[in-house]
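Note that one protein chain of the assembly has been removed; the remaining protein chains are unaltered in position.
Letters are used for the chains, namely A and B, taken in the order the chains are written, and counting of residues starts over at 1 for each.
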Amino acid sequence: MDQDMTLLSELLVSVFLIVGGIFGLVGSFGLLKLKQTMQRLHAPTKATTLGVGGALIASMLYFLMIEGSVSFHELLITLFLFLTAPITANFIAKTFMQGDVPENELPQTGREFGWAVYDDPPSEEDEEK
Amino acid sequence: MLKRLFPHPLLSVTLTIVWLMLVNKVTSGNLALGILLGIVIPVMTAPYWPNRPKLRAPLMAAEYALVVLWDIIVANIVVAGIVMFKRNADIHSQWVVVPLELTSPEAITVLAGTITMTPGTVSATLSADGGSLLVHCLHTDDPDGIRDDIKTRYERRLKEIFR
Partner (left out) sequence: MITYALIFAFACFGFGLLATLWRLLAGPTAADRILALDTMVINFIALLILYGIWRGTAIYFEASMLIAMVGFVSTVAFCRFILRGDIIE
């Protein structure tokens, strides 16, 4: 019985490790393979986050089930990475657009104002009009 | 008075919990220090957050979190498939414009973050007046479908949460 549990937990940890590793690999491979910068932005923001997530879950399960100690740090790191990944992706996209994408390559906003990277936000005088 | 002491009650609770998780040991001393941090930090940073964002439906928020978590996993598999098994010439990337009905900055931030984490899309920028969102799509032949998907799946829920 006890041995079955150990086997089961080892299996679970291994599965998470392998899944995490594969996703991490795919994310970094996408960085190499894809041809446009905006395309390259997709691979790391998604795949790598899940890759690290897999490794962190594996680590949590390992310390919980095999070492018998509870650790919240992995949870915090996962949460932190999930919260910051969109922000860094957004910043990098803006940086790229400002330097290398001319405004006329983008679709229209469908509003009175252009995209925020090229156009200033409406001032208070505009709003009074 | 109470409002000046606790400008953001939810933030105070979150800070206390995060502190306890950081030290990784729940003792009365750690709890006291966590509560102290939970009171001091919101008061000190109150000038940066003048208004309190209104969270109407906590149950809806939980449902939204689950939907997003599921979509993140699905999106990861889809993106991994595209990256590994499609030739570069076959990947049709497109810009998609999503007109927004949300107005509060918090709701738009959550929506933009969700779009970045989920189905093969990255939100790039807002229009200058905050009325529409520019989204880059890794591979699609149906940009209108993507836009409708974002609007019905995420924006509809967020509109109810941040009403």
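Convention: a contact is a pair of C-beta atoms (placed from the backbone, for glycine too) under 8 Å apart; a residue touches a chain by one contact, two chains touch by 3 or more.
In this text, all values refer to a predicted model and were calculated from it rather than measured experimentally.
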item: Touching residues on chain A - with respect to the absent chain; value: 10-11, 13-15, 17-18, 20-22, 24-25, 27-29, 31-32, 37, 40-41, 44, 48-49, 51-52, 55-56, 58-59, 62-63, 67, 69, 71, 73-74, 76-77, 80-81, 84, 87-88, 91-96, 98-100
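Quick note on the criterion: only the chains that are shown with their structure count from here on.
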item: Chain centre separation in whole Å, for chain B relative to chain A (CA means); value: 12
item: For the chain A and chain B complex, residues of the former touching the latter; value: 22-23, 26, 29-30, 33-36, 38-39, 41-43, 45-47, 49-50, 71-73, 75-76, 82-83, 85-87, 89-90, 93-94, 97, 106-117, 119-122
item: Interface residues, chain B side, partner chain A - complex; value: 18, 20-22, 24, 72-73, 75-76, 79-80, 83-84, 88, 91, 93, 95-97, 99, 112-114, 116-117, 120, 122-132, 134, 136, 138
